[in-house]
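Input: one structure, supplied below.
What you see is the complex with one protein chain gone and the rest in place.
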Amino acid sequence: MAEPLVPQVSHALEVLDFFGIAVFAISGALLAAEKRQTLVTFIFFAVVTGVGGGTLRDLLIGAPVFWVHTNATLLICIGAALGVWLLSTRRIAASALDWFDAAGLASYATYGAAKALAYGVVPVPAFAMGVLTACFGGIVRDVLAGEPSILMRPELYVTAAALAAGLFVGLNLLGVPIWAAAAAGAVAGFGLRGLAIQRGWKLPAYRK
Amino acid sequence: MAEPLVPQVSHALEVLDFFGIAVFAISGALLAAEKRQTLVTFIFFAVVTGVGGGTLRDLLIGAPVFWVHTNATLLICIGAALGVWLLSTRRIAASALDWFDAAGLASYATYGAAKALAYGVVPVPAFAMGVLTACFGGIVRDVLAGEPSILMRPELYVTAAALAAGLFVGLNLLGVPIWAAAAAGAVAGFGLRGLAIQRGWKLPAYRK
Partner (left out) sequence: MAEPLVPQVSHALEVLDFFGIAVFAISGALLAAEKRQTLVTFIFFAVVTGVGGGTLRDLLIGAPVFWVHTNATLLICIGAALGVWLLSTRRIAASALDWFDAAGLASYATYGAAKALAYGVVPVPAFAMGVLTACFGGIVRDVLAGEPSILMRPELYVTAAALAAGLFVGLNLLGVPIWAAAAAGAVAGFGLRGLAIQRGWKLPAYRK
């Protein structure tokens, strides 16, 4: 009875969450591989990248942190790190890191915004939760690795997360069914990020 | 009924909060301008600098995070970023960044300590909440931008926040009315930081 009521996010959307965890964990481990790190660092980077954004989202919206009451989430991240460690990364195409990251970005941005709305968060912060969920893990990964943060590069990265989260929240406000809004948001975000990767699209920098 | 009771901070003090958000958001956007970043980075830096310290404070004292249940706060930060992007920064005096930051620092240190006391936090941690509220957003901004953190410079920066928060908490313990204690804290903190900017005052470094 003392338990807080935990709003339920549609199960269809939870698939986006698991997908985001796995692909972000792989992207974290791939950065560790690129930097010739140890297995412990592989695991740490996989965990931080996999659960970092969702952790911040849950703290901010007052939800129980999603990976604290289940063994599965961390085991997925550890499994992803072991997988990248054991497989030769040469078998993974050079651009794999970017594409995994793009898929995680679009999934997580949509799911993050959906979870925030399910917790009664109003639209503008719910949109911000989507962007944060998608970008925060990668930002922490880059800061820990001493890489220039994705934030400081002109690529359409945060922008793609903003498109996914914004489209989802906007369609939701217009009364579009949640699964259709989620599909539209995730596809649009992935599409924009994919085009940015392939064609090198960039935002204009400040020049005054 | 299931709602937690949310202590109310005096409305007069909330003005300090809005002021802190706006000037810190501007200081974040000005750093993005200095670094020739894109509009998305302007917004990200404005948000992180504007709400970062208060977010950490609210998480630590167990308060609902202040910007999650209103659209206004993030819109203020986004507006500040757009304003800095659209105006030529040349029109903003070179030292404007420092002075905006000083005003935000003093306001936020006082308001942060006041909110902590309102939530029943004991004096030493309440003082620390004031310092954190004032400094944390700027520290994250600097880490993300790859700048040397304000923490590592000998200027009277954290010290000015500590003066504002400490004076407020101390006067409060002595029974001084809250508005008088807040005014004294904010003015003293702004004055010390201002003198440090103008005269280049520095703390002595460790030399043994």
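So that you can tell them apart, the chains are marked A and B in the order they are listed, and the count of residues begins at 1 in each.
The rule is short, and it goes like this: a residue touches a chain if its C-beta (ideal position, glycine included) is under 8 Å from a C-beta of that chain, and two chains touch if they have at least 3 such contacts.
On a predicted model such as this, the values are computed, not experimentally measured, just so you know.
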Candidate in contact with the missing chain, chosen from B:139, B:165, B:182 or B:196: B:139
Of A:64, A:120, A:148 or A:177, the residue in touch with the unshown chain: A:64
Contact partner of the left-out chain, one of A:74, A:118 or A:196: A:74
Residues in subunit A touching the chain absent from view: 2, 32-33, 35-42, 44, 47, 55, 59, 64-65, 67-71, 74-75, 85, 88-90, 143-146
Contact set of subunit B toward the excluded chain (per top definition): 4-5, 59-62, 120-125, 128, 139, 143, 148-149, 151-152, 154, 158-159, 162, 202-208
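Simple rule for what comes next: only the chains that are shown with their structure count from here on.
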Euclidean distance of C-alpha centroids - subunit A vs subunit B, Å: 29
